[in-house]
Every structure is written in structure tokens, then in C-alpha cells.
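One protein chain omitted, others in place.
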Amino acid sequence: MRVRIVYFAWVRERIGKGSEEIELPADVKTVGDLIAHLATLGEEYAAAFEVPQVIRAAINEEHAEHDEAIGDAREIALFPPMTGG
Amino acid sequence: MRVRIVYFAWVRERIGKGSEEIELPADVKTVGDLIAHLATLGEEYAAAFEVPQVIRAAINEEHAEHDEAIGDAREIALFPPMTGG
Amino acid sequence: MAAGGTISGDTAALVSVRIQTGDFDIAQEIEALTGGRADIGAVVSFTGLCRDEGGRLSALELEHYPGMAERAIRAIAEEAVKRFGLTGITAIHRYGAIPPGGNIVLVVAAAPHRQAAFDGASFLMDFLKTDAPFWKKEHLKDGGSGEWVSAKDADDKAKLRWRTP
Partner (left out) sequence: MAAGGTISGDTAALVSVRIQTGDFDIAQEIEALTGGRADIGAVVSFTGLCRDEGGRLSALELEHYPGMAERAIRAIAEEAVKRFGLTGITAIHRYGAIPPGGNIVLVVAAAPHRQAAFDGASFLMDFLKTDAPFWKKEHLKDGGSGEWVSAKDADDKAKLRWRTP
């Protein structure tokens, strides 16, 4: 399955791009699996996902926990804790 | 001793005036004494001070309890609970 | 801009209290507290308006005790500055007849961070309600002479939550 991944703030800066489409390996079922998979794709990804537990996620623009199933997500966003307001 | 008394809201309306100077009897020592004294001055005063415990007071523009001594007050204000804001 | 700066603790906080018949301009009052500075992260304004109480009222008439009204609100404002570390606070209370939809009171509190600004404005309003010498009388749409608004137990309770143990 192909899915669009979007990155924000220092996750985006470390990876060096704001979005990409990736092919999900069959064993990537949850947000947590996805983060672990991405961290293997190169040193820029390893740097972005160095401390996986601080990474926040959204599936199709809704907040998602790390144990949430990706299902047939259209877009998954990965980013640091939010600092708006 | 003569002192200026000022009235507000329904206390003022019931008495029919906004202020007056009165001569304090020697046994009027506190705000509570003053209210009890005023209540004897006629039926309009009796109506204004029918329920003395709801009356709020200020001495020289500072909030005062009923047991507070009048001392050499310049101005004493008597009024209902405040409803500003 | 703001009238009546006052010194509180180590820093000069802007404290402005006005009792007036005319309306106020919220944007202008916020600008007076924040203009030309970069140490303020949060501004909270509270505006109290006249309700028509389901169409019953033609106006609220606000009576006040001149002199004491400003003095009482200023004391609350200065306490709020000290307690919450505000950079400034403005309070404007109108008197006279105010029609439904009209402004009655404005409080603006400015601070480095949001909780102090919220607390400062809320604290001032809670104490103003019970300690500032203002009284509201209803004027009715049917022309009848209205009642004086009664003080609310809820307002006494709102004040108690600021008590320090």
C-alpha cells in the first residue's frame, strides 16, 4: 500500500523534505511500526526519529496514538509536540 | 458630632434623599448603632433599614463592617449589596 | 497613553481605572497596555454588556458612589498586578443608563504568560462585582418602573475561590 507521509517542524528539517509517498511494508500495521520503519531509511530519518516517543502523529488529519492501526490511511503526519498559541 | 451620611440605590430611594448631615447622638459609636438610630427617624428610614443586616457601609469611602467604630468619620455611606460589573 | 501608572514591586505596571458615562474602545485600551513593547505574551479582555433579559428591559441604569468607585476598583487592580505579575491592567466602568447590547464594564489584563492574564482579569471582575460601589436598576420595556438588581450568592462564592489558605 502506498501512503502519503507529511512531516513538520524539526522532523521535516531533519528529514529534509515536507512530504513523500512511500510503499508500506506488509508488517507495518501501526503508527509506531511506521516510525520504526522510517528510522531505518537513512541517517536523516534516524535523526528525526531518534526518540520515537516524542513524535506525535495524525492519520487523515486526526490525532493518532502510536498503537493506532494505519488501516487504509490516505495521509499520515509525523511531527514534534505542538507549540502553537 | 455632625457627620455627612450618603445613601445609594434603594436605600436612597426609600429615604427620599441622597445625602444629609446629621448630629450623632453620644451613644452612636458604631456603624450598626448609626443604622439603628437612623431607623427611628421616621417611616421612610424604618423602611430603608427594615433588614439592617443587608445594609453595607463605607466610612470615608472605605468598606466598613457594622461593628466598626465611627470615630471622627467625615462621611458615612449606607447602601444595599453592590451589583456592578 | 494610560493614565495613572503605578509602581508595583520592582517593575512599573500600568494601572488605569476610569469611571465614565461614555463608551470605551477595546482596541485602543489593549494598545495602551501593549504598544511599543515586546515583553507581553498575553492580553485578556473582559467586556460586560447589558442584556435585555428576554426582551423585558429597555435599559439598565447604573448608580455609583463617585470617588469610592474608582478607589475600590484601583485597590483591586493593584492587588491583581501584584498577585499575578501583570505588566498592566485597565478597568473602565460606565454609569448612567445603558441600553441592551451596550457596554457596561471593560477589564484588560496584560502579562508575559496566558494564565496570569486570565487570572488577573477574572480576579478583578470577581472582586469588582462585590466590592465596587455600583448598583443596577432595571428599566422595563413596558414603561413600568423596574427593580433594583439583587446581589447574587454566586458572586460572593466566585470571590471566595481567590482566598489563599
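Chains: A, B and C, in written order; residue numbering restarts at 1 for each.
Simple rule for what comes next: a contact is a pair of C-beta atoms (placed from the backbone, for glycine too) under 8 Å apart; a residue touches a chain by one contact, two chains touch by 3 or more.
Computed from a predicted structure; not experimentally measured.
Participant: Specify the shown partners of the omitted chain in the complete complex.
Facilitator: Displayed chains contacted by the hidden chain, ordered by label: A, C.
Participant: Taking the entire complex into account, which one of C:26, C:97 or C:140 touches the absent chain?
Facilitator: Selected residue, touching the omitted chain: C:26.
Participant: Can you list, in ascending order, the subunit C residues touching the missing chain?
Facilitator: 25-27, 30, 34, 36-52, 55, 100-101, 112, 114-115, 117-118, 121-122, 125, 158
Participant: List every residue of subunit A that touches the chain not included in the displayed model.
Facilitator: Listed in rising order, the touching residues are 6, 8-10, 12, 58, 61-63, 77, 79-85.
Operating definition for what follows: only the chains that are shown with their structure count from here on.
Participant: What's the farthest chain from subunit C if centres are computed as the mean of the Cα atoms?
Facilitator: Greatest centre separation from subunit C goes to chain A.
Participant: If you average the CA atoms of subunit A and of subunit C, how many Å lie between those two points?
Facilitator: Each chain reduced to its C-alpha mean, subunit A and subunit C end up 48 Å apart.
Participant: Between subunit B and subunit C, tell me the centre distance in angstrom, where each centre is the average of that chain's C-alpha atoms.
Facilitator: 27
Participant: Two-or-more-chain contact residues of subunit B, please, as numbers and ranges.
Facilitator: none
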